[in-house]
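Note that one protein chain of the assembly has been removed; the remaining protein chains are unaltered in position.
To keep things simple, chains are lettered A, B and C as they appear, and every chain counts its residues starting from 1.
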Amino acid sequence: MIHTGLRPGRYAACPEVAAFEAALEPGSWGACALFTGAMRGAHAVERMELEHYPGMTERQLQELAEEAVQRYDIQHVLLLHRVGTVLPGETIVLVASWSAHRAAAFQACRYMLETLKTSVTFWKKEYTPAGARWVPPPRSGVAA
Amino acid sequence: MIHTGLRPGRYAACPEVAAFEAALEPGSWGACALFTGAMRGAHAVERMELEHYPGMTERQLQELAEEAVQRYDIQHVLLLHRVGTVLPGETIVLVASWSAHRAAAFQACRYMLETLKTSVTFWKKEYTPAGARWVPPPRSGVAA
Amino acid sequence: MFGAMICVRYFAALRERLGREGDQLEARGELSAQELWRLAVGESWPEQIMVAVNQRLVSPQSCVQDGDEVAFFPPMTGG
Partner (left out) sequence: MFGAMICVRYFAALRERLGREGDQLEARGELSAQELWRLAVGESWPEQIMVAVNQRLVSPQSCVQDGDEVAFFPPMTGG
(Lines give C-alpha, C1' and ligand atoms only; values in the text may rest on other atoms or scores of the structure.)
Protein backbone atom coordinates (compact mmCIF):
# COMPACT_ATOMS: atom_id res chain seq x y z
CA MET A 1 0.00 0.00 0.00
CA ILE A 2 1.23 3.46 -0.85
CA HIS A 3 -0.13 6.66 0.57
CA THR A 4 1.30 10.09 -0.10
CA GLY A 5 -0.12 13.48 0.70
CA LEU A 6 0.25 17.17 1.35
CA ARG A 7 -1.10 18.53 4.61
CA PRO A 8 -2.15 22.16 4.77
CA GLY A 9 -2.81 21.90 8.51
CA ARG A 10 -0.81 20.39 11.34
CA TYR A 11 -0.79 16.64 11.76
CA ALA A 12 0.44 14.26 14.43
CA ALA A 13 2.83 11.60 13.19
CA CYS A 14 1.69 8.79 15.45
CA PRO A 15 -2.03 8.65 14.61
CA GLU A 16 -1.17 8.84 10.91
CA VAL A 17 1.15 5.86 11.20
CA ALA A 18 -1.29 3.92 13.38
CA ALA A 19 -4.12 4.47 10.90
CA PHE A 20 -1.93 3.40 8.00
CA GLU A 21 -0.72 0.27 9.79
CA ALA A 22 -4.28 -0.64 10.75
CA ALA A 23 -5.04 -0.97 7.03
CA LEU A 24 -2.12 -3.36 6.41
CA GLU A 25 -2.55 -7.11 6.67
CA PRO A 26 -1.52 -8.02 10.26
CA GLY A 27 1.74 -9.96 10.35
CA SER A 28 2.52 -9.08 6.72
CA TRP A 29 5.63 -7.07 7.59
CA GLY A 30 8.44 -7.45 10.09
CA ALA A 31 10.25 -4.13 9.87
CA CYS A 32 9.16 -0.51 9.77
CA ALA A 33 11.61 2.36 9.41
CA LEU A 34 10.15 5.77 10.00
CA PHE A 35 11.51 9.29 9.90
CA THR A 36 9.84 12.44 11.12
CA GLY A 37 11.25 15.87 10.57
CA ALA A 38 9.99 18.68 12.73
CA MET A 39 10.49 22.41 12.71
CA ARG A 40 13.10 23.32 15.28
CA GLY A 41 12.57 26.13 17.75
CA ALA A 42 16.09 27.53 17.46
CA HIS A 43 17.32 30.73 15.77
CA ALA A 44 14.29 32.85 16.77
CA VAL A 45 12.29 31.55 13.80
CA GLU A 46 8.65 32.21 14.62
CA ARG A 47 7.09 30.38 11.71
CA MET A 48 7.83 28.90 8.33
CA GLU A 49 5.89 29.06 5.08
CA LEU A 50 6.16 25.96 2.93
CA GLU A 51 5.49 26.72 -0.72
CA HIS A 52 4.87 23.98 -3.28
CA TYR A 53 3.92 23.53 -6.94
CA PRO A 54 0.32 22.33 -6.87
CA GLY A 55 -0.12 19.27 -9.04
CA MET A 56 3.57 18.65 -9.64
CA THR A 57 4.45 18.22 -5.96
CA GLU A 58 1.71 15.65 -5.32
CA ARG A 59 2.74 13.66 -8.38
CA GLN A 60 6.41 13.77 -7.38
CA LEU A 61 5.58 12.36 -3.94
CA GLN A 62 3.54 9.54 -5.45
CA GLU A 63 6.27 8.73 -7.98
CA LEU A 64 8.95 8.82 -5.31
CA ALA A 65 7.01 6.31 -3.20
CA GLU A 66 6.45 4.05 -6.22
CA GLU A 67 10.11 4.28 -7.17
CA ALA A 68 11.16 3.28 -3.65
CA VAL A 69 8.90 0.21 -3.80
CA GLN A 70 10.50 -0.73 -7.14
CA ARG A 71 14.06 -0.07 -6.05
CA TYR A 72 14.02 -1.59 -2.56
CA ASP A 73 12.49 -4.71 -1.11
CA ILE A 74 9.69 -2.82 0.64
CA GLN A 75 5.93 -3.40 0.47
CA HIS A 76 4.35 -0.27 1.92
CA VAL A 77 5.09 3.45 1.99
CA LEU A 78 3.60 6.36 3.90
CA LEU A 79 4.88 9.75 2.80
CA LEU A 80 3.38 12.97 4.14
CA HIS A 81 4.61 16.53 3.80
CA ARG A 82 3.35 19.72 5.29
CA VAL A 83 2.57 22.81 3.18
CA GLY A 84 1.59 26.30 4.25
CA THR A 85 2.30 27.82 7.66
CA VAL A 86 4.35 25.66 10.06
CA LEU A 87 5.11 26.55 13.69
CA PRO A 88 8.11 25.44 15.80
CA GLY A 89 7.77 21.86 17.04
CA GLU A 90 5.31 20.85 14.33
CA THR A 91 5.96 17.88 12.06
CA ILE A 92 7.02 18.86 8.54
CA VAL A 93 7.68 15.51 6.94
CA LEU A 94 6.91 11.88 7.66
CA VAL A 95 8.55 9.09 5.66
CA ALA A 96 7.88 5.46 6.52
CA SER A 97 8.47 2.14 4.80
CA TRP A 98 7.40 -1.38 5.73
CA SER A 99 9.28 -4.47 4.70
CA ALA A 100 10.16 -8.02 5.65
CA HIS A 101 13.77 -6.85 5.90
CA ARG A 102 15.12 -4.19 8.21
CA ALA A 103 17.96 -3.15 5.89
CA ALA A 104 15.55 -2.50 3.01
CA ALA A 105 13.19 -0.59 5.30
CA PHE A 106 16.01 1.70 6.50
CA GLN A 107 17.50 2.22 3.04
CA ALA A 108 14.17 3.04 1.41
CA CYS A 109 13.24 5.46 4.20
CA ARG A 110 16.55 7.25 3.93
CA TYR A 111 16.43 7.32 0.14
CA MET A 112 12.98 8.91 0.08
CA LEU A 113 13.98 11.51 2.66
CA GLU A 114 17.14 12.54 0.83
CA THR A 115 15.28 12.73 -2.48
CA LEU A 116 12.53 14.81 -0.87
CA LYS A 117 15.07 17.36 0.31
CA THR A 118 16.54 18.13 -3.08
CA SER A 119 14.23 16.88 -5.84
CA VAL A 120 10.63 17.52 -4.81
CA THR A 121 9.14 20.97 -5.35
CA PHE A 122 9.00 22.43 -1.86
CA TRP A 123 10.47 25.74 -0.74
CA LYS A 124 10.80 26.95 2.84
CA LYS A 125 10.68 30.56 3.99
CA GLU A 126 11.52 31.41 7.60
CA TYR A 127 10.06 34.35 9.49
CA THR A 128 11.95 35.93 12.40
CA PRO A 129 11.30 39.20 14.25
CA ALA A 130 14.17 40.65 12.17
CA GLY A 131 12.61 39.65 8.85
CA ALA A 132 12.10 36.73 6.47
CA ARG A 133 14.50 34.63 4.42
CA TRP A 134 14.28 31.73 2.02
CA VAL A 135 16.02 28.67 3.45
CA PRO A 136 19.13 27.76 1.42
CA PRO A 137 19.35 24.27 -0.12
CA PRO A 138 20.37 21.63 2.46
CA ARG A 139 23.85 20.36 2.93
CA SER A 140 23.90 16.56 3.09
CA GLY A 141 23.06 15.05 6.47
CA VAL A 142 21.94 18.23 8.20
CA ALA A 143 18.28 18.37 9.17
CA ALA A 144 16.61 21.49 7.84
CA MET B 1 16.28 11.92 27.68
CA ILE B 2 16.80 8.18 27.64
CA HIS B 3 14.14 5.62 28.32
CA THR B 4 14.63 1.87 27.98
CA GLY B 5 12.41 -0.94 29.08
CA LEU B 6 11.18 -4.50 28.86
CA ARG B 7 7.50 -5.06 28.22
CA PRO B 8 5.93 -8.28 29.41
CA GLY B 9 2.62 -7.41 27.72
CA ARG B 10 1.79 -6.07 24.28
CA TYR B 11 2.37 -2.42 23.58
CA ALA B 12 1.47 -0.09 20.74
CA ALA B 13 4.41 1.74 19.20
CA CYS B 14 2.67 5.01 18.46
CA PRO B 15 1.35 5.93 21.93
CA GLU B 16 4.76 5.06 23.40
CA VAL B 17 6.50 7.42 21.00
CA ALA B 18 3.88 10.15 21.44
CA ALA B 19 4.20 9.98 25.23
CA PHE B 20 7.99 10.13 25.02
CA GLU B 21 7.96 13.07 22.61
CA ALA B 22 5.47 14.91 24.81
CA ALA B 23 8.13 14.97 27.54
CA LEU B 24 10.80 16.49 25.25
CA GLU B 25 11.24 20.23 24.95
CA PRO B 26 9.16 21.31 21.93
CA GLY B 27 11.30 22.40 19.00
CA SER B 28 14.44 20.91 20.59
CA TRP B 29 14.95 18.31 17.84
CA GLY B 30 14.57 18.32 14.09
CA ALA B 31 14.92 14.68 13.20
CA CYS B 32 13.54 11.45 14.59
CA ALA B 33 14.46 8.04 13.18
CA LEU B 34 12.37 5.17 14.45
CA PHE B 35 12.34 1.45 13.85
CA THR B 36 9.69 -1.00 14.87
CA GLY B 37 10.08 -4.73 14.48
CA ALA B 38 6.96 -6.85 14.60
CA MET B 39 6.34 -10.58 14.67
CA ARG B 40 5.49 -11.74 11.18
CA GLY B 41 2.52 -13.99 10.53
CA ALA B 42 4.33 -16.22 8.06
CA HIS B 43 5.58 -19.82 8.44
CA ALA B 44 2.62 -21.00 10.55
CA VAL B 45 4.24 -19.65 13.72
CA GLU B 46 1.43 -19.31 16.25
CA ARG B 47 3.37 -17.54 18.96
CA MET B 48 6.84 -16.73 20.14
CA GLU B 49 8.37 -16.82 23.61
CA LEU B 50 10.99 -14.18 24.28
CA GLU B 51 13.38 -15.21 27.03
CA HIS B 52 15.76 -12.75 28.66
CA TYR B 53 18.31 -12.55 31.48
CA PRO B 54 16.58 -10.53 34.20
CA GLY B 55 18.85 -7.77 35.44
CA MET B 56 21.47 -8.13 32.74
CA THR B 57 19.08 -7.45 29.84
CA GLU B 58 17.71 -4.24 31.36
CA ARG B 59 21.20 -2.96 32.05
CA GLN B 60 22.37 -3.82 28.54
CA LEU B 61 19.49 -1.82 27.04
CA GLN B 62 20.28 1.18 29.20
CA GLU B 63 24.00 0.99 28.38
CA LEU B 64 23.28 0.60 24.69
CA ALA B 65 21.14 3.75 24.72
CA GLU B 66 23.82 5.67 26.64
CA GLU B 67 26.52 4.44 24.27
CA ALA B 68 24.49 5.60 21.26
CA VAL B 69 24.12 9.09 22.78
CA GLN B 70 27.91 9.18 23.30
CA ARG B 71 28.81 7.82 19.90
CA TYR B 72 26.34 9.73 17.70
CA ASP B 73 25.11 13.29 17.70
CA ILE B 74 21.72 12.39 19.18
CA GLN B 75 19.96 13.80 22.22
CA HIS B 76 17.17 11.37 23.06
CA VAL B 77 16.62 7.62 22.88
CA LEU B 78 13.57 5.43 23.34
CA LEU B 79 14.33 1.72 23.37
CA LEU B 80 11.66 -0.86 24.20
CA HIS B 81 11.73 -4.62 23.85
CA ARG B 82 9.08 -7.20 24.39
CA VAL B 83 9.61 -10.23 26.62
CA GLY B 84 7.35 -13.23 27.23
CA THR B 85 4.65 -14.44 24.86
CA VAL B 86 4.35 -12.56 21.56
CA LEU B 87 1.64 -13.12 18.94
CA PRO B 88 1.83 -12.51 15.16
CA GLY B 89 1.53 -8.84 14.27
CA GLU B 90 2.61 -7.61 17.70
CA THR B 91 5.52 -5.20 18.13
CA ILE B 92 8.68 -6.84 19.45
CA VAL B 93 11.12 -3.98 19.42
CA LEU B 94 11.02 -0.19 19.17
CA VAL B 95 14.19 1.83 18.67
CA ALA B 96 14.02 5.59 18.24
CA SER B 97 16.53 8.42 18.36
CA TRP B 98 16.04 12.18 18.25
CA SER B 99 18.64 14.58 16.94
CA ALA B 100 19.21 17.90 15.24
CA HIS B 101 20.68 15.94 12.33
CA ARG B 102 18.92 13.34 10.25
CA ALA B 103 22.07 11.36 9.44
CA ALA B 104 22.92 10.95 13.13
CA ALA B 105 19.34 9.97 13.94
CA PHE B 106 19.36 7.24 11.26
CA GLN B 107 22.82 5.95 12.15
CA ALA B 108 22.13 5.74 15.87
CA CYS B 109 18.80 4.00 15.31
CA ARG B 110 20.37 1.45 13.00
CA TYR B 111 23.33 0.93 15.33
CA MET B 112 21.14 0.22 18.33
CA LEU B 113 18.96 -2.17 16.36
CA GLU B 114 21.90 -4.17 14.99
CA THR B 115 23.51 -4.33 18.43
CA LEU B 116 20.22 -5.47 19.97
CA LYS B 117 20.03 -8.38 17.56
CA THR B 118 23.36 -9.89 18.45
CA SER B 119 24.62 -8.50 21.75
CA VAL B 120 21.69 -8.11 24.12
CA THR B 121 20.48 -11.15 26.06
CA PHE B 122 17.24 -12.06 24.32
CA TRP B 123 16.33 -15.46 22.91
CA LYS B 124 13.34 -16.26 20.72
CA LYS B 125 11.49 -19.55 20.57
CA GLU B 126 8.84 -20.12 17.92
CA TYR B 127 5.81 -22.35 18.36
CA THR B 128 4.11 -23.96 15.36
CA PRO B 129 1.47 -26.73 15.21
CA ALA B 130 4.36 -29.06 14.28
CA GLY B 131 6.45 -28.15 17.34
CA ALA B 132 8.77 -25.53 18.77
CA ARG B 133 12.23 -24.34 17.76
CA TRP B 134 14.74 -21.79 18.97
CA VAL B 135 15.27 -19.07 16.37
CA PRO B 136 18.80 -19.21 14.93
CA PRO B 137 21.00 -16.10 15.21
CA PRO B 138 20.15 -13.47 12.57
CA ARG B 139 22.01 -13.03 9.36
CA SER B 140 22.83 -9.38 8.76
CA GLY B 141 20.02 -7.30 7.28
CA VAL B 142 17.27 -9.90 7.56
CA ALA B 143 14.47 -9.03 9.93
CA ALA B 144 13.87 -11.79 12.46
CA MET C 1 -2.16 24.36 -31.95
CA PHE C 2 -3.56 27.72 -33.08
CA GLY C 3 -3.49 30.33 -30.37
CA ALA C 4 -1.68 28.15 -27.77
CA MET C 5 0.93 29.99 -25.75
CA ILE C 6 3.67 28.91 -23.38
CA CYS C 7 2.55 29.30 -19.81
CA VAL C 8 5.55 30.38 -17.73
CA ARG C 9 5.43 30.05 -13.94
CA TYR C 10 7.75 31.26 -11.20
CA PHE C 11 8.04 29.93 -7.65
CA ALA C 12 9.41 30.89 -4.25
CA ALA C 13 12.26 33.45 -4.08
CA LEU C 14 12.18 33.83 -7.85
CA ARG C 15 8.47 34.67 -7.91
CA GLU C 16 9.08 37.24 -5.20
CA ARG C 17 12.05 38.82 -6.96
CA LEU C 18 10.23 39.09 -10.30
CA GLY C 19 7.08 40.34 -8.59
CA ARG C 20 4.77 38.07 -10.62
CA GLU C 21 3.55 34.48 -10.69
CA GLY C 22 4.08 33.91 -14.38
CA ASP C 23 3.94 35.06 -18.00
CA GLN C 24 2.26 34.00 -21.23
CA LEU C 25 4.59 33.81 -24.26
CA GLU C 26 4.42 32.60 -27.82
CA ALA C 27 7.25 30.24 -28.79
CA ARG C 28 7.30 30.92 -32.60
CA GLY C 29 9.49 28.00 -33.54
CA GLU C 30 11.98 25.90 -31.61
CA LEU C 31 13.14 27.24 -28.28
CA SER C 32 15.04 25.89 -25.29
CA ALA C 33 13.90 26.47 -21.72
CA GLN C 34 17.00 28.59 -21.27
CA GLU C 35 16.09 30.75 -24.27
CA LEU C 36 12.52 31.05 -22.98
CA TRP C 37 13.96 32.36 -19.70
CA ARG C 38 15.79 35.13 -21.57
CA LEU C 39 12.63 36.06 -23.45
CA ALA C 40 10.39 36.04 -20.38
CA VAL C 41 12.68 37.48 -17.73
CA GLY C 42 15.12 39.48 -19.85
CA GLU C 43 18.16 38.20 -17.95
CA SER C 44 20.96 35.80 -18.82
CA TRP C 45 20.60 32.29 -17.42
CA PRO C 46 21.38 32.18 -13.68
CA GLU C 47 23.33 29.26 -12.31
CA GLN C 48 21.00 28.17 -9.59
CA ILE C 49 17.66 28.04 -11.41
CA MET C 50 15.76 24.82 -12.13
CA VAL C 51 13.20 24.13 -14.84
CA ALA C 52 10.14 21.92 -15.13
CA VAL C 53 8.31 21.44 -18.42
CA ASN C 54 4.75 20.21 -18.01
CA GLN C 55 5.54 19.55 -14.34
CA ARG C 56 8.57 17.33 -14.99
CA LEU C 57 12.11 18.40 -14.12
CA VAL C 58 14.19 18.88 -17.28
CA SER C 59 17.56 20.33 -18.25
CA PRO C 60 17.71 24.01 -19.32
CA GLN C 61 18.57 22.83 -22.85
CA SER C 62 15.24 21.00 -23.23
CA CYS C 63 12.90 22.15 -25.97
CA VAL C 64 9.69 23.95 -25.12
CA GLN C 65 6.78 24.66 -27.43
CA ASP C 66 3.44 26.41 -27.51
CA GLY C 67 0.99 24.75 -25.14
CA ASP C 68 3.69 23.83 -22.63
CA GLU C 69 3.69 24.84 -18.98
CA VAL C 70 7.24 25.86 -18.11
CA ALA C 71 8.19 26.56 -14.50
CA PHE C 72 11.36 28.21 -13.20
CA PHE C 73 12.32 27.98 -9.54
CA PRO C 74 15.25 27.95 -7.09
CA PRO C 75 16.68 24.68 -5.70
CA MET C 76 14.15 22.82 -3.58
CA THR C 77 14.28 22.85 0.21
CA GLY C 78 11.69 20.30 1.31
CA GLY C 79 11.87 17.61 3.95
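The rule is simple: contacts are C-beta pairs under 8 Å (C-beta built on N, C-alpha and C of every residue); 3 or more make two chains touch, one makes a residue touch a chain.
Predicted, not measured: the structure shown is a model, and the values here were computed from it.
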The chain left out here touches which displayed chains? B
Identified contact with the non-displayed chain, of B:A13, B:I92 or B:A105: B:I92
By the contact definition given up top, give the residues of subunit B that touch the hidden chain. 37, 50-51, 53, 55-56, 59, 81, 92-93, 113, 116-125, 134-138, 144
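In this text, only the chains that are shown with their structure count from here on.
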Using Cα averages as centroids, what's the distance between subunit A and subunit C in whole Å? 27
Separation of mean Cα positions, subunit C and subunit B [Å, integer]: 49
So which bits of subunit B are touching at least two other chains? none
Sequence positions of subunit C contacting 2 or more other chains: none
